[in-house]
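In this view, the complex is presented without one of its protein chains, the others remaining in place.
And then subunit A:
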Amino acid sequence: MSEREDPSDMSDRHSSNAYWQANLRIIYTCLAIWALVSYGFGIILRPLIAAIPIGGTDLGFWFAQQGSILVFIVLIFWYAARMNRLDAEYGVDE
């Protein structure tokens, strides 16, 4: 944890700040998708995509009972892989 040994070292502070800002941007992207597939397609936007039929019902129903969960899984693994790369880029990996 070299960036913590001397808190007055501005360059390390700066680097860890840039890492944190990059992490926050990735989190915002993931949370936007997370909300879109569940609260969006699954609930609020369901009437808008109701015209797309799927197995006796509409796409919104599929998102509410299957699709959102599948997207959540992909999101977490994507986030984990993206963060591993980011950790390495900023030299803060384990």
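Definition applied: a contact is a pair of C-beta atoms (placed from the backbone, for glycine too) under 8 Å apart; a residue touches a chain by one contact, two chains touch by 3 or more; residues count from 1.
The rule we apply is simple: contacts and distances are computed from a predicted model.
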Hidden subunit of the complex - UniProt protein name among "Phenylacetic acid degradation b", "Acyl-CoA dehydrogenase", "Cation acetate symporter" or "ABC transporter ATP-binding protein": "Cation acetate symporter"
Contacts of subunit A with the absent chain, listed as residue ranges: 1, 3-4, 7, 13, 16, 19-20, 23, 27, 30-31, 34, 38-39, 42-44, 46, 54-58, 61-62, 64-66, 68-70, 72-73, 75-77, 79-80, 83-84, 87, 91-94
